[in-house]
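For subunit A:
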Amino acid sequence: MSNTDFILAIEDLTVSFDGFKAVDKLNLYVDKNELRVVIGPNGAGKTTVLDLICGKTKSTSGSIKFKNKELTKLAEHEIVRAGVGRKFQTPSIYENLTVYQNLEVSYPRGRSVWGSLLFKRSDDVMARVYKVAEEILLKDLLDMEAALLSHGQKQWLEIGMLLMQEPELLMLDEPVAGMSAKERDQTAELLNRICQNRSVIVIEHDMEFVKKIAHKVTVLHQGKILAEGSMDKVQADEKVIEVYLGH
Partner candidate 1 sequence: MSTNDRRRFMTKVGALTGALLAVSMVSGMGSAFAEDFPTAKVNTTKLAVTDKTVKVGILHSATGTMAISETGSIQAEKLAIAQINEMGGVLGRKIEIIQEDGASDWPTFAEKSKKLLENDKVAAVFGCWTSASRKAALPVFEKDNGLLFYPTFYEGLEQSKNVFYTGQEATQQILAGLDWIAKEKKAKTFYLIGSDYIWPRTSMKIARKHIEQHLGGKVVGEEYIALGDTQFGSVINKIKLKKPDVIYAAVVGGSNVAWFKQLNAAGLNSSKQTMLTISVTEDEVLGIGGENLAGFYSAMKYFQSLKNPNNEKFVADFKKMWGPKAVIGDVTQAAYLGPWLWKAAVERAGSFDVDKAVVALPGYELKTAPEGYVKVDPNHHLWSKLRIGKWRADGQADVVYESELIKPDPFPKGYQ
Partner candidate 2 sequence: MKTLSDKLLGGKQGVLGLALLALLIMVILPLGLDIFRLNLVGKYLTYAFVALSLVLLWGNGGILSLGQGMFFGLGGYCMAMFLKLEASDPISTKIQTTPGIPDFMDWNQLTALPWFWEPFKSLPFTILAILIVPTIFAYIIGFAMFKRRVGGVYFAIITQAIALILSILIVGQQGYTGGVNGITDLKTMLGWDIRTDSAKYILYYVNALLLFGCIFLSRYILTSKFGMLLLAMRDKEERVRFSGYDVSDFKIFTFCVAAMISAIGGAMFTLQVGFMSPSFVGIVPSIEMVIFAAVGGRMSLIGAVYGTLLVNYGKTVFSETYPELWLFLMGGLFIAVVMFFPDGLAGIYQKHARKIPFLKRWVAEEKQKQTDAHASHGKVGTKLGAEA
């Protein structure tokens, strides 16, 4: 395929586990500065798609292009360095480190062995940490050990760690799971804020939350795209209703 303006272009992507096709000839395009939500019933392949993009799972065939750069052959850390950030379903933070350290570790400098040995905590690093901490509402908890945060705060912290990396594409797997109603609202605001200058893909089940943030919604079913479009359009789609309600 020739170069496109899409930030992410997935074409004919397939992955099979011992014959079972978790993702089947998938085509998906994401625009710059778009916030895309992927929904679908359990086992639809949502998480697998994210795994494929970030390199955690290797595809059987097909292509994933990020800013016209093929990702399928790259190692995980190379994909991250290209500008893709990924948040996992359950918050994945360093429980034994403080909030400050969690954020600092994620700062994209000193990523090589020698770089990290010679890394200095300079003012610009600190400034960046404080800025992100404020954004994720944790600036008063910088010295707290991450294990002591609430579940919702851990989710934010992980988002914050991704923000430290300044990714151009941010992928969030169920970011509001386990959050209170108030926290959900705060998270929605946060997401709306951070997609100003980057693209975001979110997997989510909470339809209220999806409505608040989605620019466009993609419905996955059995590894294939069932429907795509605005929230209203997707909700009215017969096939989607059948998948969610009919059995």
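Note that a contact is a pair of C-beta atoms (placed from the backbone, for glycine too) under 8 Å apart; a residue touches a chain by one contact, two chains touch by 3 or more; residues count from 1.
In picking the candidates, the idea was that all candidates are chains of the complex that A comes from, given by their letters.
In this text the structure is predicted, and so the values were computed from the model without any measurement.
*Asks:* Using the contact rule from the top, which of the candidates 1 or 2 touches subunit A in this complex?
*Replies:* 2
*Asks:* Taking the touch rule as given, give the residues of subunit A at its contact with candidate 2 in the complex, in rising order.
*Replies:* Touching candidate 2: residues 54, 56, 75-77, 80-81, 85-86, 88, 92-97, 100-101, 104-106, 108, 110-113, 116-119, 121, 126-127, 129-131, 133-135, 139-140, 142-143, 161, 165 of subunit A.
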